[in-house]
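Shown here: the complex without one of its protein chains, the others still in place.
Up next is chain A:
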Amino acid sequence: MKKMFLILGMATGLFACSGNSSKQAESTAETTTPAATEEKAPAYDPERGSGKFTNVTVSPTLDKALADAGNKVYDVKCASCHKLSDEKLVGPGWKGVTTRHKPEWILNFVTNTDEMIDKDAKAQAMLELCMVRMPNQNLTDEEAHSVYEFMRKNDGVK
């Protein structure tokens, strides 16, 4: 025989709006479905991170003008938390950062900060160390490139 639940008022509201209809709840496939879609999705590249920068070409020599522009962005938007030495302030010091991460990872992290902190293992490991989520400082792509060039200058690229 059939069950019939007639639920009036708020209770109905909760069920009706939850998105989990009783059909889904009864389905045994429910727990396996998300895993299946994850397998199909392209694998996350921990070297590059997540964001719009998939392939960045880096010149062997420094673009001095670009690095200077990056220095200016650093002063306004980054210096409060990042030293240029290897000393941690609020966030890690920048010394050697360009040798620790690929340029794509850095550019994605500084422009797509929240998603990276939520997803990326290296970013999460740093969060455990610093305990402050890095703010998204809304850098333009140009600003992000200039900051990266300034990081390279700081790491001794000539």
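In this text, a residue touches a chain if its C-beta (ideal position, glycine included) is under 8 Å from a C-beta of that chain, and two chains touch if they have at least 3 such contacts; residues count from 1.
Quick note on the criterion: contacts and distances are computed from a predicted model.
Asker: When you check the chain that is not on display against UniProt, which of "Sec-dependent nitrous-oxide reductase", "Multiple sugar transport system substrate-binding protein", "S-(Hydroxymethyl)glutathione dehydrogenase" or "Permease" does it turn out to be?
Answerer: "Sec-dependent nitrous-oxide reductase"
Asker: Since one chain isn't shown, list which residues of chain A touch it in the complete complex.
Answerer: 1-14, 16-18, 75-77, 79-81, 89-90, 131-133, 135-138
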